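Removed: one protein chain of the complex. Kept in place: all other protein chains.
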Amino acid sequence: MPTTLQMPKLGESVIEGTVSRWLKREGDPVDEYEPLLEIITDKVDTEIPSPAAGVLLRIHVGEGETVAVGTPLALIGDAGEEVEARQSARAAGSGRHSPAVARLLAEHQLDAAAVRGSGREGRITRKDVEAHLASRQQATAPAESTTPGELLPLTPMRRRIAQQMVASVQTAPQVTAVYEADMGAVLAQRETLRAEHPGLRFTPVAWIVAATARALVEHPTLNAEWRADGIFLHHERHVGLAVALEEGLIVPVIRHADRLALPDLARAIADLATRARAGQLRPDEARGGTFTISNYGAGGCLVGTPIINPPQAAILGVGALQQRPVVREGALVARPMCYFSLTFDHRVLDGALADAFMRCMMGGLESGMDADREKQDR
Amino acid sequence: MADMTLIEAIRCALDEALAQDGRVFITGEDIGRRGGVFRATQGLYEKYGARRVMDSPLTEMGIVGVGIGAALADLRPVCEIQFADFIHPAFNQIVGEAARMYYRSAGGWRVPLVIRVPYGAVPGGGLYHCQSVEALFAHIPGLKIVVPSTPRDARRLLHGAILDPNPVLFLETKYGYRQIRGEVPERDAPLLPGPARIARSGVDLSLFAWGLMAHYAEVAAERAAREDGLDVEVVDLRTLHPLDRDSVLTSVSKTGKALVVHEDNRTMGFGAEIAALLVDEAFECLDGPVKRLAAPDVPAAPFNRGMFDFFLPGPDDILAAIRDLAAY
Partner (left out) sequence: MPGEAVTRPSQVLSDDTLLEMYRLMLLSRRLDERAWALHRQGRVQFHVSAMGHEATQVGAAFAINRGVDYVVPYYRDLAMAIALGCSALDFMLGLFARRDDPWSAGRQMPCHFSDRDRHIISGSSTVATQVPQAAGLAFAVRYRQRAGLVDPQDETQPRLALTSLGEGSTNQGEWHEGMNWAGVQCLPLVCLVENNRYAISVPQTEQMAIPSVATRAAGYGAQGESVDGNDVLAVYDAMHAAVQRAYRGEGPSLVEAHTYRLTPHTSDDDDRSYRSREEVAAAGEVEPLLRYRSVLLERGLLTPKMVDDLEAQARARVDEAQRAAEAAPEPAPQEADSPVLAPLPEGLA
């Protein structure tokens, strides 16, 4: 009897997944637990190990297709084994249009093949046709029509990021305020900790996460989300850290960041970042954040205007750490300086509270994180 | 403005109706001294006396039949059937008599009768205190069927039902009696049976429900907005017969997708009528299958709590159905 591999339910509330890449072809031999394919659920790439040893008899779902949890993905069995009639995993898919889509296609004399479907199993939805029509209108504008070029198909991750970002700017009135901190104390403390924990990689990001988490304890309104019936204050502080990938962006979450000591934070950050880049995060590890930090400074950017990761109330952008001339006690000195940009949802809070939060956060950085947690007056 | 539960709003409307119109009387089993098994008529016997708040003999057929007779004589009876499960002995009086009277007498006689019926699943109710009967009666011409899902609507629709010159089956979600709260204005105009309520405006899909399921639908739609960024339009039908067809068609012509939720059994439930209407009159607007989320085809919600929860659609089930259809 061949074994059927189904789209697994990778975490709470995950209902579908996209096949991003098959690692084996039909007819290839596979071992049990040998990676068979990569899938994307929500934000995470992960490998799926084979449930049995044998030959990959049949691939049911092609690359780029999104199917519901439980949908048969592949059949593994002995070479030459009878393969039952192909399961209709894509019965509702290509070629069959809803009445609304059929009407739109006919009205605008559109070829369905020209429209990319975003529905289940690549089905073309009414919105897809409307979007296609809108883009075609743009495309027919004289300035763009003759330019040679090529169309990059959207990856599921690209599409998801686009949706999230559009939703963010369309729903939340966002304000970005820029602050500057002296990172001297952090760098000094880093030396001490490196000596105490050889082999552990410390970056200033650990201090920034720690200072942010503590400031969130002091100012819970930043650790919140806007809801129709009120402002929901989270009682736990789970800080997301944006990690750049080749094809996009992912935000693994450091859970209970306010409870972790600096070495633990450094360890968690390194682990998450490594696994994120390797596509080995579990879906739940990129969910449930209550606040996000974007460290675009790693790429050299000095000042940015990050966009809130909805439905959170704020996001902190971290610029590149730079030796800059600053005035200290009337004299010009070089100090390791860093710009911070806080983008916040103006429905949830106002500028004064944003300032107070950032004073608290940067106070922690400038006085060193092992110092007690009295408020820093500046 | 007062904060009331559903049952308080119903009691308030009964009290007001008795005070306003001397032709109004209420009858049913245990509605007098006992104030009703759900306490919907609590205090009314003391206030208006046995002539107007009248315990009936134990006879559902009699409650409705006597109500019809009194209505023919131009009184305004408000009858209570203790549980929808007990309405079946009165089926012939409602279906064969009250609903047909106007047509069969060529407009000669009318039956301004209101039949209040606590319906639907409630934990611990078992097979004979949990039934949903709306589809049985929605099939019947000549009968109006009202199912409020908010205290404000319950109060003004009950007034509207009493003003209506036709027989009105007024279905009350008993599980929602004390679970559903809401603001009720000090003064409010009666609402005649008919118009649906757009409980939440949205563009991604249309969700049709009534009674307790309308309440749950709003909860699920808010979560879909928060957790998935989905913008669901919730249409609380409020009156199943005559159906507000315009509201149904307008909503789906906007969203292209329709989900109907009811706690009545799936097969031949009222959702089937919505689906048929949409296929009939909004076919070219449909951008997905018309989906139904309903109770399984078993007699009613079982007594055991685990089985009860399995039977009754809840906000989680509705949210999953929303996600599923939105992804289509």
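As written, the chain order gives the labels A and B, with residue 1 at the start of each chain.
As a working rule, contacts are C-beta pairs under 8 Å (C-beta built on N, C-alpha and C of every residue); 3 or more make two chains touch, one makes a residue touch a chain.
Keep in mind the model is a prediction, meaning the values are calculated, not measured.
Colleague: With touch defined as in the header, list the contact partners of the absent chain among those displayed.
Modeller: Listed by label, the shown chains it touches are B.
Colleague: Specify the residue from the set B:V53, B:V66, B:V184 or B:A301 that touches the hidden chain.
Modeller: Result: among the candidates, B:V66 touches the missing chain.
Colleague: Going by the touch rule given at the top, which residues of subunit B touch the chain that is not shown?
Modeller: Within subunit B, the residues touching the omitted chain are 22, 25, 51, 56-57, 59, 61-62, 64-75, 77, 89, 92-93, 96-97, 99-110, 141-142, 144, 163-166, 192, 242.
Everything below uses one rule, namely that only the chains that are shown with their structure count from here on.
Colleague: Could you tell me the distance, in whole angstrom, between the mean C-alpha positions of subunit A and subunit B?
Modeller: 45
Colleague: Please name which positions on subunit A make contact with subunit B in the complex.
Modeller: 13, 15-16, 68, 98-103, 119-120, 123, 125-127, 163-164, 167, 225, 227-229, 310-311
Colleague: Which bits of subunit B are touching subunit A when the two form their complex?
Modeller: Answer in residue numbers: 222, 225-227, 229, 256, 283-288, 320, 323-324, 327-328.
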